[in-house]
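A single protein chain has been omitted; all remaining protein chains appear in their positions.
Chain IDs A and B follow the sequence of writing; residue 1 opens each chain.
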Amino acid sequence: MNAKQMDRLATLFFYLVAILIVCTLIGLLGFILFKGISYISWDFLTEAPGSYILGEVGGIAPMLFNSFYLLILTMIITLPIGIGGGIYMAEYAKPTRFTKFLRLCMEVMSSLPSIIIGLFGLLLLVQYTGWGYTLAGGALALTIFNLPLMVRVVEQAITAVPKDQKEASLALGITHWQTITKIMLPVALPGIVTGTILAAGRIFGEAAALLFTAGMSSPNLDFTNWDPTAVSSPLNPFRPAATLSVYIWKVNSDSLSTQTAAIVSGGSAFILICVVLLFTIFARLLGKYIYRRLTSS
Amino acid sequence: MKIKKRILASGLIGLAFSTVLVACSSTADNQNNKQLSGNLTSVGSTAMQPFVEEASKTFMSNNPGVQINVQGGGSGQGLTAAMNDTADLGNSDIFAEEKQKIDASKLVDHKAFVVGIAPVVNPNVGVTNLTQQQLIDIFTGKIKNWKEVGGKDQAIVLVNRSESSGTRAAFAKFALKDNKEFRGKGGIVEDSSGTVRKIIGQTQGAIGYLAFSYVDNTVKALTLDGVQPTNENVTTNKWKVWAYEHIYTNANGKNKPLEEAFIKYILSDEVQKGLVTKLNYIPITNMKVERDASGNVK
Partner (left out) sequence: MKERGNTSLAEKLQTPARRIFWTEWRGRSITYVSVWIVILILLSLLWFITSKGLQPFLNGEITLSQFFSTNWSPQDNKFGSLYIMLGSFMVTIGATLISAPLGISAAIFMTEIAPKWGKKVLQPATEILVGIPSVVYGFIGLTLLVPFIGKLIGGIGFGLLSGILVLSIMILPTIISISVDAIEAVPQKYREGSYALGATRWQTIWKIVLKTALPGLMTAVVLGMARAFGEALAVQMVIGNVPNAPFHFFISIHTLTSMITQNMGNTVPGETFNQILWSMALVLLLMTLVFILVIRLITRRRDVS
């Protein structure tokens, strides 16, 4: 075989790999979406889960709510720390030993298995504090899971700000901190927003870190009671809360009827994928829109 | 404290006057007109969780001032939570005495109902009865093919529950006589009764164990030394493979009155003859024998 034939063969191989991966993705998505859509109904989205010992399917309303609420709680905690940390990494970190150590910390943290984060949460936020399984514990565990990613997103967005903008601001006698908050953050905002939405997608689907922190059950929620201190209030941060992903796992690992499990997890997986896809598409569109606006002006 | 509770209760009556009246008049077991209020947390056994959830739903609608928060987590979590009084009710598939590091003297045992456990096989293995020794040999791996016990020429596939499962503990203790060779090796370990049933139903040569309530026509329950796995045989201990489902409370629990009211409700005919029977569990009130933590039958 000469070099030309080899080249053609290699090209063919690379095309095959690309097609294989795209087909796998289409297969996976198709399986979830086509199988799942038949289970989706208004009741499925708005009702509490049925008692599955009696073979009732019920709905996923509390889990859906829990997933979004947990996401919001996590973001409230993560965003300030993440932005602060990102600014430090991008602007204040000097090439010292401390910065090296810091980067190592971020690297370790971002590759921690999520089950380890869940166990740490179990130890500290469930057993040590005596809270039991709570939304708050889950949100804090997810914060640990999400922080390194957020810091990196913010750092990259700020570093990507054109140098002349920063220098112009500093030359006007504006202080460093004001330059960061008034000039650089607004310019970096599109990047931060896109990165945050993508991170939100990851949080939304996370389960292993939540099994032992937010728990695998959800109390009977009273969606008319919005007083955060009431036990049955959906807003109460100190109640256990199974999210959609945790629910899929739980239904499959100890449900009593496989048929109910198939329906419930099929439908839940459909919703989960839809939300994650929406997050991804939304982040891309937003990024594109903001980019266009910035370049056309 | 009591006065405070009274005030709270009367406030609640004022708030939900009509509902309370309806609830009071419609339930038979709520004859003591004392209004209950407060929160209960129930943690533990995932096998019991749906039952407790269902029972607490009706209990809460009978007593609108009460909120019961039912969580899973597993028997170990349930016992620990009840012992440390971080939860009011700790649900467990096994006796507290059987667990290391649990101080049973701090706990009060309430046996809620009984589950019978049967060895279950794929309908095509060609065996309907096993002796206990054969069952032990199968699960310890000494017998590897169904033809050795008079069935078809099929390899035996074991389907087990995980090491920490209460069903597995009961099966090992009473069906396999605590045989030390039993390791749960080979085959597969699944924690969901539904999945266990599905796998046994679909896999040639499969054997596992299930609570009676999950046995349906896709699988076959075996007789053991000629004894039928029926609820009646469990109540007389003729069928020995069964287990209590426990609700433990802390001996000095902070929510005593409410805990007692809920346990009383669980043990009432309404639940025992209703929910327990409907789910094909065995009502505790039907049991003609009693067994203690070390397995002695009275």
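One rule holds in what follows: a residue touches a chain if its C-beta (ideal position, glycine included) is under 8 Å from a C-beta of that chain, and two chains touch if they have at least 3 such contacts.
Owing to the predicted nature of the structure, the values given are computational and were not obtained by experimental measurement.
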From A:Ile60, A:Ala207 or A:Val231, residue that would touch the chain that is not displayed: A:Ala207
Positions on chain B contacted by the hidden chain, ascending: 46, 72-77, 79-80, 99-102, 157, 160, 162-166, 172, 180, 182-191, 199, 202-203, 206
Hidden partner interface residues of chain A, rising order: 3-4, 6-7, 9-11, 13-15, 17-18, 20-22, 24-25, 28-29, 31-32, 80-85, 87-89, 91-92, 101-102, 104-109, 111-117, 119-120, 122-124, 127, 144, 147-148, 151, 175-178, 180-181, 198, 201-202, 204-208, 211-212, 245-246, 248-249, 252-253, 262, 265-266, 269, 272-273, 276-277, 279-280, 284
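Simple rule for what comes next: only the chains that are shown with their structure count from here on.
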Where chain A and chain B are represented by their mean Cα positions, the distance between them in whole Å: 37
Chain A-touching residues of chain B, taken from the complex the two chains share: 39, 41, 43, 46-47, 49-51, 53-54, 57, 60, 67, 69-73, 81, 86-87, 191-195, 197-198, 214, 278-279
Of all residues in chain A, those that touch chain B in their complex: 51-54, 130, 132-133, 215-217, 219-220, 231-232, 239-240, 250, 252-258, 260-261
